[in-house]
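Here's a structure for you.
On to chain A.
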Amino acid sequence: GTLDEVKSRGKLNCGVSSGTAGFSAPDAKGVWQGFDVAFCRAVAAAVLGDPMKVEFVPTTGQTRFTALASGEIDVLSRATTWTFSRDTDLKLTFAGTNFYDGQVFLVKKELGVSSAKDLNGATVCIQSGTTTELNLAEYFRINKMTYEPVPVDSSAEGERQYQAGACDVYTSDGSNLASVRASFPNPSDHVLLPEIISKEPLGPIVRQGDEQWADIVHWTESALFAAEELGVTKANVDQLADGSDNPEINRLLGKEGDLGKMLGLDAEWARRAIAAGGNYGEIFATNLGDQTPIRLERGLNALWTKGGLMYAQPFR
Partner candidate 1 sequence: MANAITFPTLEPHQAFRLSMLLNDGRYRSYTIQIFVLMCLMLGIAWLVDNTIRNLALLGKDFSFSFLWSTAGYDINQRLIEYDTQMTHGRAALVGLLNTVVLAVLSCALATIIGVVAGVLRLSGNPIVARLTVVYVEVFRNIPLLLWILVFGAIMSEAVPAPNAFKGENATAGMILGAVAITNRGVFIPEPLFTRDLGTLNLGIVEPSLNAIAVLVVVIACVLISRVLVRHANRVQSQTGVRPVIWWKTMTVLAAPPLLLLWALGFHLGYPELRGFNFQGGFQLRNALIAMWLGLGIYTGAFIAENVRAGILAISKGQTEAAHALGLRPGKTMRLVILPQALRVIVPPLISQYLNITKNTSLGLAVGYMDLRSTLGGITINQTGRELEGMLLLMLIYLSLSLIISGSMNAYNARVGLKER
Partner candidate 2 sequence: MEPHIETVIDRNRMMVSDEIAIRIEDMNKWYGNYHVLRDINLTVKRGERIVVAGPSGSGKSTMIRCINRLEEHQAGRIIVDGIELSSDLKNIDKVRSEVGMVFQHFNLFPHLTILENCTLAPIWVREIPRKEAIDAAMHFLEKVKIPEQAHKYPGQLSGGQQQRVAIARSLCMKPKIMLFDEPTSALHPEMIKEVLDTMIELAEEGMTMLCVTHEMGFAQAVANRVIFMDQGQIVEENNPHDFFNNPQSERTRLFLSQIIRH
């Protein structure tokens, strides 16, 4: 299975986007950074014991599924929406949702638009080859409005076109637009319209047919949620791993039970995954949160206990 391949190779091949601020982009030293990247590092830490043993494969909207199907990458972590046809027809397995997003519209304040319903006749920048494109077409169709699509092939390109005024509206996932807006010289000149026209559950994907590998990816993700729920952080994970009075933490970090073995990994897998970049909340904060230029709110991505949708399956 994929697990053995990864182990014998000694590297995890992880498909990411070649450049989306906050999610994945190489820095000046060529080290990949971002939310999607951090997730891959967690998987690598769990499986191989070293978060740096990841080979990042930049994929485009077009090549991503083929790269996965052909075995070029082991996991695709590229803000890909979980949809019915992708899951079934394209033979993919979604290993869970690690980011709840929704499609929104970004417009300039000076246009005086306050609702998406006012956008009749507008020119809309949109990344081609994404679900966004289909949502957009449907939304305008339902509301009996017309629009002029301007297809772009990357987020950076869409942003440039929007800024230059080549389109009135830029539509994309809310997280993306928030980071785009944040990077503008004066963000307050732009508004995100209140309508969220689609649900975009994003998450890592693996090939269909390798249940063990899908489980590993899914439970690594879950471990990160659970760690946040249980208050396990990058800082205290080593200390808690030596034993705590919470049995669930003990099970999670390999002190009790043999959950790791059931996955085909060793006992400390989750501990390493958490140590790699912290729990889910920490990953979010370092890549997308308030301290970053992107300044994204947790919103739906908060824990279920805090009004969000993030909910770890029980480690038992």
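Quick note on the criterion: a residue touches a chain if its C-beta (ideal position, glycine included) is under 8 Å from a C-beta of that chain, and two chains touch if they have at least 3 such contacts; residues count from 1.
Behind the choice of candidates: all candidates are chains of the complex that A comes from, given by their letters.
The model shown is predicted, which means the values in this text are computed figures rather than measured ones.
Chemist: So chain A is shown by itself and the numbered options are 1 or 2; which of them touches it within this complex?
Modeler: Candidate touching chain A in this assembly: 1.
Chemist: Quick one: in the complex, what on chain A touches candidate 1?
Modeler: On the chain A side, the touching residues are 61-62, 65-66, 69, 85, 89-91, 110-111, 120-123, 128-129, 133-134, 136-138, 141, 147-153, 157, 160-161, 164-168.
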